[in-house]
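Left out: one protein chain. Kept in place: all the others.
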Amino acid sequence: MTATTGSIGLTARPHPREAAFSIALLAAALVVLVTLGAILLILFQAGYQAFARYGIQFIWSGAWDPPRELYGALPAIIGTLSSSFLAILIAWPVGFGIAYFLTEYCPRPLRGPLGVAIELLAAIPSIVYGMWGFFVLAPFMASTVQPWLTETFAFLPPITNADESAGFYWFSAPAVGVGLLTASIVLAIMILPFIAAATRDVLLSTPTLLKDGGYAMGATRWETMTGIVIPAVRGSLFGAVLLGLGRALGETMAVTFVIGNANRVPDSFFAPAASIASVVANEFPDAEQGSIKLAVLFALGFLLFVVSFVVLAFARLLLRQGRMA
Amino acid sequence: MTTGGSTSATSSGPSGAEPGVRPALQPGRTARINRSKYLRRKSTDAIMGGLCTFAAVLGLVFLALILFTLLSKGLRGMSLDLFIHKTMTPGNHGGLANAIVGTLMQVAIGAVIGTPLGIAIGVWLAEIGRNGRLASIVRFVNDILLSAPSVLIGLFVYQVIVKPTGNFSALAGGIALALIAMPVIARTTEDIIRLVPDAYREGSVALGARPSTTILQVVLPAASGGILTGVLLAVARIAGETAPLIVTSLGNLNWNFDLMRATASLPMTIYRYASSPYKEWVDLGWAGALLITFGVLALNIASRVTMYYRARGRRA
Partner (left out) sequence: MFHVNTRMLLKGARVLAISAVAATTVAGIAAADDITGAGSSFAAPIYTKWAEQSGAQGGAKLNYQSVGSGAGQTQIINRTVDFGASDAAVSADRLEANHLLQFPTCVGAVVIAVNLPGVDGSKLKLTGDIVADMYMGKIRMWNDKRIKAINPGLKLPALAVAPAYRADSSGTTSIFTDYLGKVSPSFKDTVGVGTSVSWKAGVGAPGNAGVAGAVTNTKGALGYVEYAYATENHMQVAMLSNHNGKFVAPSSASFAAAAAGADYTADPNMAVNMNDTAGDGNWPIVGATYVLLPTNPTDTARSASVMKFFDWSFKNGKPAADQLHYIMLPEKVYDMIRSRWSKVESNGKPVYTAAK
């Protein structure tokens, strides 16, 4: 059946209108490829000056000194990756829980509305998340959550180098409200619907036969989930998480509000940090045409695009594989 | 295939499943031990179920918290003035009218450019490209664009439009939004068109219709409701975008209808106002946030409800 209809465009008589029609559609499809290529090319070309000047070390240099025109991508890269990974650590269990609840426990009539309600979290504009994070969540973190965490985890020994000039102090830091952890929590809420929806789709696509086998052998719902379903769809579940990660990496406005915007490698979970996207949003207005700073920002953008490209490509691959099986 | 998958899955699963199974089959032999094991298994299941229910509640709580914050802070600045007056300095009863119009302008440009492109891409993927190699590449790249960081799309448009024209403009902002809307529309269009039964196409071809006629007059009309849903979702997505507009349309305190000049937008104005020192502006900023969030949520819900009813109508 697929073959019959699939040949519509191919076996068409060479009528000029038909040719024009399919060429127009093909041109539209090529716009997609051209757009991606052009974005990569333009970002690289505009950022080339930065790579040329600082060399490849630009990527792991920790310097960020605008007055002396010394720039390195490391703090922004670490900030981007750590805030996104922390967000995943928070959002993944919750997102999985939501998906599990929606597929196994939720009363049928509630499934639709509940699923939509969770997905609505994804529709809220990111600027609103930023405002909420800065004006509501951050003060609460500073007054309640952070002091509690500091006290509870005081036993964790700091990891420092020999002369204690650098290290990681876990939760022992002033409770400022904004910072790495707060940014991760806001990000976690933002990517939660993506992870939950993708996980739910994966769980729903698991053949019922598989689950029935588990139940028939007397396994509980949870045992069937962990013993049968999860091993069977492991790849796709990982794809769902990566999809969320891809979202978190490029998030801009919300992160700019709550990450604390410090171009330094964070030395605790409360430390202010910066992400590539937040650096671009903060510094772009000040970057003059033709300046090295503008090139640095484009170079950062290029790096971000490459990282998200790889993560998203992986996610799609895993999710698609799951769908085929 | 399925059977093979299931056996390998069972054997590769945690061995805990195995001993749990056997006693259930032979209830008489070791009843005391099994009972405690059974209770443990039962309680693990209940605890996990409880935790997952809690996760779902947590998600709803976040949604409720954010909406509550918006309502409690946003209703203060909400008034008719918001829609009538343009942005003004504090103390002058300004509104957000020019920002609302600016957002409508830019979203309209985004939709006008992004919709036909997105639909054409979706149609090509579903009807012509299908499972070919080029189609799978286009589909994959489209998925990448779908989740590409929007601030980078803004940087790209800055470099190819703002810089050469020497002007921040509504057009540049609109084009950035179009590039964000395009993959969303392409994706939903393809998904929806693939749901159109092949019998429709066969009927059309049997009547001697050319492929273009089949697509334009049979397939697209059949899928129009779903495509409209996709367009609405895309509009909802781009209406709230802020980051790409910072680098493309800049903002404007006054009315502007010139597509080639800097233009205000609601998200940008909210950004500036909410972080301003003036109470009046802060209130307006939150009111704007309330407005745009509920607008976007309404679009989302409307599109889902239409989709739901159409799906139900078709089933019936």
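Chains here go by letter, A and B, matching the order in which they are written, and residues are numbered from 1 within each.
To be clear about the criterion, contacts are C-beta pairs under 8 Å (C-beta built on N, C-alpha and C of every residue); 3 or more make two chains touch, one makes a residue touch a chain.
Just so we're clear, the structure is a prediction, and the values are computed from it rather than from any experiment.
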Contact residue for the chain not shown (choose from A:F21, A:W132, A:F257 or A:F302): A:F257
Given B:I109, B:A178 or B:L233, the one touching the chain that is not displayed: B:I109
Sole residue of B:M78, B:L134, B:L259 or B:I301 that reaches the chain not shown, by the stated touch rule: B:L259
Identified contact with the non-displayed chain, of B:L58, B:M88, B:V160 or B:A209: B:M88
For chain A, the residues touching the chain missing from this view: 63-68, 134-135, 138-139, 142, 174-179, 256-257, 260-264, 272, 274, 278, 282-283, 285-289
Residues from chain B at the interface with the omitted partner, ascending: 88-89, 92, 105, 108-109, 111-112, 115-116, 162, 166-168, 220-222, 224-225, 227-228, 231, 250-259, 261-262, 272, 275-279, 282
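Rule of thumb we're sticking to: only the chains that are shown with their structure count from here on.
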Interchain centroid distance [CA atoms averaged], chain A/chain B, Å: 15
Chain A-facing residues of chain B, complex: 1-2, 5-6, 9-10, 12-14, 16-17, 20-21, 24-25, 41-42, 44-45, 48-49, 51-56, 58-60, 62-63, 65-66, 69-70, 73, 116-117, 120-121, 123-125, 127-131, 134-135, 137-138, 140-145, 147-153, 155-156, 159-160, 163, 179, 182-183, 186, 198, 201-202, 205, 210-212, 214-215, 236-237, 239-243, 246-247, 267, 270-271, 274, 285-286, 289, 292-293, 296-297, 300-301, 304, 308
Residue numbers on chain A that touch chain B, as the complex places them: 1-2, 4-6, 8-9, 12-13, 15, 17-18, 21-22, 24-26, 28-33, 35-36, 38-39, 42-43, 46, 93-98, 100-102, 104-106, 112, 114, 116-121, 123-129, 131-132, 135-136, 189, 192-193, 196, 207, 209-210, 213-214, 217-223, 226-228, 231-232, 243, 246-247, 249-253, 277, 280-281, 284-285, 289, 297-298, 301, 304-305, 308-309, 312-313, 316, 325
